[in-house]
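Excluded from the complex is one protein chain; the other protein chains are retained at their positions.
Let's turn to chain A:
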Amino acid sequence: MSTPKALRQSAALRYGSAGFLIFWCLIAAFPIFWILVMSFKSPVDAFASNPLDVVFGPVTLAEGDGLSIMDVILGLGVLWLSFRFAFRHLPEMVAKFTKPGSVILGWVIAVLGFALAFIVVFFSILPWLLQGVNAITGPLGDPFIGLTVQHYVSVWVENEFYRNFINSLVVTGGVVTVSLTVGTLAGYGLARSGSNLAFWLLILALIFRALPHSVLVAGYLPVFINSAEFLRPIFGDAAPTLYGKPYAVIAVLVAINQPFTIWMLRSFFQNIPMELDEAARVDGCSHFQAFRRVIMPVMWPGVITTGLFSFLLGYNDFLVTSLLLDAQNQTMVPAIAGYFNRETTTTDQVEAIAAAVSITAPLFLLVMVFQRQIVSGLTAGAVKG
């Protein structure tokens, strides 16, 4: 079908719009791409004022860390093949080898197995292979671009960043599970009740959503620090001090996240026709049985989408975790503040960059896998009003 003449656009408009789009994509991706590049260079290169120096890293190269053309070609090739495999063949294999009931388990095993295979191939077989290849290919095998992983090693091994990573996992995992469990129930209740009470609850949630988090933390802090005294009448001498405990932070983040979660889940539940509940009720289900056996199986897309946004909230939070967790239980994002506040040497700075890239990498994967869900989640709340 050809466009009607009246709708056809002038060349200036078409190029203008394409140019704007390219410009935007550059701006959107550049800072993230740039910290990725910087994190692999020695400090002198990373903060060089000439961009070419940052990309090719002459100082890093002079220190003996570099990649040859063959390294780059083969490395990119393996990356491309593994991405292709992950997005084309892995889903098919999961569908083939798992029974319908255990799809989630199948995916967990598949992802873990894939990650393990990737690590083995990329970090031990490939370097071994490349040593041989570089020796044979002559000029193609000489290093030409500086690249070092020492900052990642010092962040993850020497500074024990993996502890923060585990803490982040605990907090975000807890936040996602609890807020989805509590949120689906409430979202369903609110979607199926047209009463004034439901309306007022939603408005209350909207007001709660607008509260600055520091206001709430100002309320928790004194209580959490002294909680052993408050809770002694109930728990006796085993009364815990809530300050610094991950589960206390999980509870706080779940509560902060609740307004958003129930709004979003409610709009997903409203898309599921009422007739489905009614049919189940006619067949003799109670409200709760109808919810569990009939509604939830068709709700998974909505739940996954809302779970993604809960994940983002828990993972990205700085304010609550930095104020309510002690150094021992610190998550990744507040921990990075420690790096750039030291500002003693430029090496610290580059280590901070490596830590920042490490935090961003899981998010990048998340967008790759769940792009569609994120987009549908963003629009779900808005288009409904």
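The criterion applied here is as follows: a residue touches a chain if its C-beta (ideal position, glycine included) is under 8 Å from a C-beta of that chain, and two chains touch if they have at least 3 such contacts; residues count from 1.
FYI, contacts and distances are computed from a predicted model.
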Listed names "Putative FAD-linked oxidoreductase", "Carbohydrate ABC transporter membrane protein 1, CUT1 family", "Cell shape-determining protein MreC" or "Succinate dehydrogenase/fumarate reductase iron-sulfur subunit", matching UniProt entry of the absent chain: "Carbohydrate ABC transporter membrane protein 1, CUT1 family"
Among A:S42, A:S227, A:Q258 or A:T305, the residue in touch with the chain that has been omitted: A:Q258
Candidates A:G75, A:G189 or A:G244 - the one touching the absent chain: A:G189
From A:R14, A:R88 or A:R232, residue that would touch the chain that is not displayed: A:R14
Sites on chain A contacted by the missing partner chain, in the whole complex: 6-7, 9, 13-14, 17-18, 20-21, 24-25, 27-29, 31-32, 34-35, 38, 47-51, 54, 182-183, 185-186, 188-190, 192-193, 195, 197-199, 201, 203-223, 251-252, 254-256, 258-259, 262, 287-288, 291, 312, 315-316, 318-319, 323, 333, 336-337, 340-341, 349, 352-353, 356, 359-360, 363-364, 366-368, 371, 374-375, 378-379, 381-383, 385
